[in-house]
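A single protein chain has been removed from this complex, and every other one stays in its place.
As written, the chains take the letters A and B, and residue 1 is the first residue of each chain.
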Amino acid sequence: MSDDILVEVRDLKVHFPIRRGVIFDRTVGHVKAVDGVDLRIPRGKTYGLVGESGCGKSTLGRALLQLNPPTSGEVSFDGVELTTLPAGKLRTMRRRMQMIFQDPMSSLDPRQNVESILTEGLQTHGIGTDRDDRRRIIGETLDKVGLPRWALSRYPHEFSGGQRQRIGIARALVLGPELIVADEPVSALDVSIQAQVVNLLDELQETLGLTYLVIAHDLAVVRHISDTVGVMYLGALVEEAPADRLYNEPLHPYTRALMSAVPVPDPDVEDRRERILLSGDLPSPANPPSGCRFHTRCPWAQPTRCADERPVLRDIGGSRVACHFAEPIASGELRPHQVKTQLTRPAGEGEEPHSVSAPSEPGSYV
Amino acid sequence: MTISPSKKKEKIDRLAETAARDDERGVSLWQEAFRRLRRNPAAIIGTVILALFVLVALVGPLLVPHAPDAQLWKGEVRLGDFPGPRAENWFGTDQLGRDEFSRMIVGARQTLLVGIVATLIGLAVGSLIGGVAGAAAGLGGRWGRAIDNVLMRFIDMLLAMPSLLLAISIAALLGAGLTTVMIAVGVVSVPVFARLLRGSMIAQSNSDYVLAATSLGVKKPKIALTHVVPNSLAPVIVQATLTLATAIIEAAALSFLGLGNNDASIPEWGVMLADAQPYLDSAPRLAILPAVAIIITALGFTLLGEAMREALDPKLRK
């Protein structure tokens, strides 16, 4: 494994104050959007961050880029500590770390044409000697993301969703960054367009040696694109592992539940898999549960420790897991209790494998 | 790794796409809005009314048959009986024997001037306050919120005063006259513009493209000027057009109350309306004519403003 770490995040916290009051604001509490996250992203690799809405993954991405000021903790980028960097130096650093947004429409200024969208960053950082030089750089970037040259004089609303996302990628790419934080880069796109953009991101990483932090709620997308995957729940990482390992051997109960909930476009898989249905909803991040944050919904929660002691991430055979009982759960020693969850096994529902008789299966003629 | 087939596909796709589109330049949102505007009948009617009005205001005074302040038919004026419409005086004469038609035409220029200058005052001052407040609140952090608070409380104070009362007190301060009317009406419209621009800017400041510009490393003042302000202008422009209509009416009201221009040589519709008051019985046309003129002009601005709102509203954009 390479030790060339580009980004290191240490105990990062982002708390948003909740203000009340008619005349004078009082801070009545904090939404702990990100509450103590450590992670490292090696150069040239992709770190995938998954979690459901409200788990703090987007806030983490923005705090990493110093777009949301972190409450505490450290973020070091290529050895430079960003949280204490003066504003001017930070702006200069931004050239090296860029962001791709979820909604390609709202992240592009509707009144700028593509050329001025792409020129803005170049001008800010004084890249390119003159207009022609900048045009050359922009042209090359358009080629990289697969947009035609005529796009330059057009406006965002004249493009389809997929093309708009390419413009957003070009805007990030034109500065020649090393790190790209992609916040739900494909979730606003149609399936067939999603695949184009995922392929493009893959290609760009290959040719330009980019480092990605991909934030998404879609586990399949993250699995597809990431080397390492971190799973977030209520502002903290609950599990982090190499992508394949995480998907083959999820250790944290939340990871298991999350993966079992993702629909797979294959009826055979769908009919056979066992679903762990979590009960209830995500607790409020303003008032997170004590101890392990997941214990209120965890099918494996134990009367001891879970409710009082917050588990830390610890190494278990290559994964980092924040669960007191990861080993006994993995070995099957601890069984999920039926009381708290609806554990369903889809037996005898839908199409029975044998009721789809041979004649309706074209392949079975062979 | 086999990646060739889909790469090939994508290449073909790019070629096909390039071929499918002609090479004409892109259409900006402003251009699109203008296209929509041109298709809207309300916009056309409004524009025609306003074009006529502006034309009359610009060239009318040069072509009028009689001087507006010359009391040419003074001899024919009797108490409660002024010369009515006839060949030489299309709208008859007023109580002082002046040609009403000429006075109406010349009055258009005054009315237009008052409306435009008053709106410009409101627009300029309001946008300045609103723009600073909006930029400060949207992008400025803790100090920004403080600046915004101070400015907006000032605007709240302006807003809390009844507009007519405010205008009257300004008039009382500066003395009656055309300038007073313009300033008074302008000041009254300041809060509208300020709050509108501020609100619009704060909403835009939270948008993703502002975040994107921040992440590019663009400085905040530049973000405010190049991204936030241009995207916040549409409602302000619409409001300016609508304010022109209300400004004309308000100016007329102030003139009617006697705070406006008292120079008889320069007629103004509001003053004419006020002067006609004693003769409502005997010569109602003296009141009706300026009133109708004011209403039609205000209607023209309102029609255009509403059409512009429709054209610029992003929610109606496909």
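Just so we're on the same page, a contact is a pair of C-beta atoms (placed from the backbone, for glycine too) under 8 Å apart; a residue touches a chain by one contact, two chains touch by 3 or more.
In this section, contacts and distances are computed from a predicted model.
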{"item": "Among \"4Fe-4S ferredoxin\", \"ABC transporter ATP-binding protein\", \"Protein kinase\" or \"DsbE family thiol:disulfide interchange protein\", UniProt-listed name of the chain not shown", "value": "\"ABC transporter ATP-binding protein\""}
{"item": "Which of A:Pro69, A:Gly88, A:Pro267 or A:Gly317 contacts the chain that the document leaves out", "value": "A:Pro267"}
{"item": "Absent-chain interface as seen on chain A, which is shown", "value": "52-53, 160-163, 190-196, 198-199, 202, 217-221, 223-227, 243-244, 247, 257-271, 275, 277-278, 280-282, 342, 344, 346, 349-351, 356, 359-363, 365-366"}
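Here is the rule we go by: only the chains that are shown with their structure count from here on.
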{"item": "Distance from chain B to chain A - Cα centre to Cα centre, in angstrom", "value": "48"}
{"item": "Interfacial residue positions of chain B with respect to chain A in the complex", "value": "6, 10, 14, 17-18, 21, 23, 25-30, 32, 207-209, 211-219, 226-227, 230-231, 314, 317"}
{"item": "For the chain A and chain B complex, residues of the former touching the latter", "value": "62, 65, 67, 91-95, 97-99, 101-103, 106-114, 120-121, 124-125, 146, 148, 150, 153-155, 157-158, 168, 171, 175, 196, 199"}
